[in-house]
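Everything on this sheet refers to the single structure shown next.
A single protein chain has been omitted from the complex, and every remaining protein chain is retained in its original position.
Our next item is chain A:
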Amino acid sequence: MLRHLLKLIWNKKGSHSLLIIEIWASFMVLFGVLSLIVYNLNNYLEPIGFEYKNVWVVDLNNNQDTTAIAEKTTQIMQRIRSYPQVASASRMSSNTPFSANTMNNSTNYQKISSMADDYYTDEEFSKTLDLPLTAGRWYLPEDRVSKSTPVVINKKLQEKLFGDENPLGKVLGNNDSESEGNQKTTFRVVGVVDKFKAKGEFMLDNPAIFKLMDKNDKWNKLVLIKTKAGTDATFEERLVKDIAAMAPGWGIEVSYLTESRKNRHNLTLVPVIIFLIISGFLLTNVALGLFGILNLGIARRRSEIGLRRAMGATEGSVTAQFLGEMWVLAAFSVILGLLFAVQFPIMNVFDIAAGVYLTAIAAAIVVIFVIVTLCAWYPSRQAARVQPALALHEE
């Protein structure tokens, strides 16, 4: 029967070509949207690697004040850490979790090089974000005296640079190592964390390196504060007032990581939702088109249906034939689509894992066949119910 259907469709390829193109286009759009969804979902299922609840970000902006910035910042940090409501506080570069800022640099170990997100933090950072270490330790105050800057890397960077080798104690370099003269331009690995998805759950677990910030650094003016449970806006008001008193003229802004996370999620989810709406609209059009074409086709093929019934076709086999025709057409379209879609994993487009594309391909095939089946089912049942005597008499 399959060979018969293939012949029937092949001989009518001209009239079916538009339908094939329509299903092919739907497959391609679905493949795109589903790749996006699978990519984000895969990321979402991976743990974020740190704790963001009850963590505030205080932005200390010295504005026009240029005197004793480092000293003032140190005093402010001491003051912040002294509050009973504060569990921990840490300075950090501007690429705080869920922020829009990104810093990355090439990190080298011997002849291996990898791009990694750079985070400048201090000794309290792992405590502030509950960042568990899988090997070694977080950097300590005494590490400041060492020749190389102490760094903690994540597992991803460890895999890229060291493979199975133990990274602890190894010295890394970066692109600036040769040009920075008297600054410390080598980095000694003191610890490894599992994951750090700074841009949120939907982010890929990129290679990351945490570098100990210089004690007198005056450029990184963000402070992460882990507050104790139950701390409210009253403390926030007091905190701002106290800092303002210590550093007159400075701008002080407090934000919450939970809020930043929501904003970051929206940045990821809104385009996905927009694509979903567009593809939903397209698929609805395709579904209606298929339904209409099938209904019309059945009206035109009533005598053929009558004939097949006279030749021994049951109601079930007429339904199966019309469904089969649509499945064969869908299969043609999907095969055409696959020629394009398989290029993505083969060519590693957008540096996304092949599994993401393959899952999206499989899901797109399932969705296409479900839609085609749903659209073809009712007209096919209608075809099966055609009275053979009437249908044969009509021509």
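To be clear about the criterion, a contact is a pair of C-beta atoms (placed from the backbone, for glycine too) under 8 Å apart; a residue touches a chain by one contact, two chains touch by 3 or more; residues count from 1.
The rule is short, and it goes like this: contacts and distances are computed from a predicted model.
As stated in its UniProt record, the chain not included in the shown complex is "ABC transporter ATP-binding protein", which appears among "Protoheme IX farnesyltransferase", "NADH-quinone oxidoreductase subunit", "ABC transporter ATP-binding protein" or "Acyl-CoA dehydrogenase".
Contact with the undisplayed chain is limited, among A:S94, A:S148 or A:S303, to A:S303. Shown as candidates are A:K7, A:K53, A:K215 or A:R238; the residue that touches the absent chain is A:K7. Within the whole complex, the absent chain has one touching residue among A:T74, A:S94, A:S317 or A:Q382, and that is A:S317.
By the touch definition given at the top, chain A reaches the unshown chain through residues 1, 3-4, 7-8, 11-12, 303-304, 306-317, 387-389, 392-393, 395.
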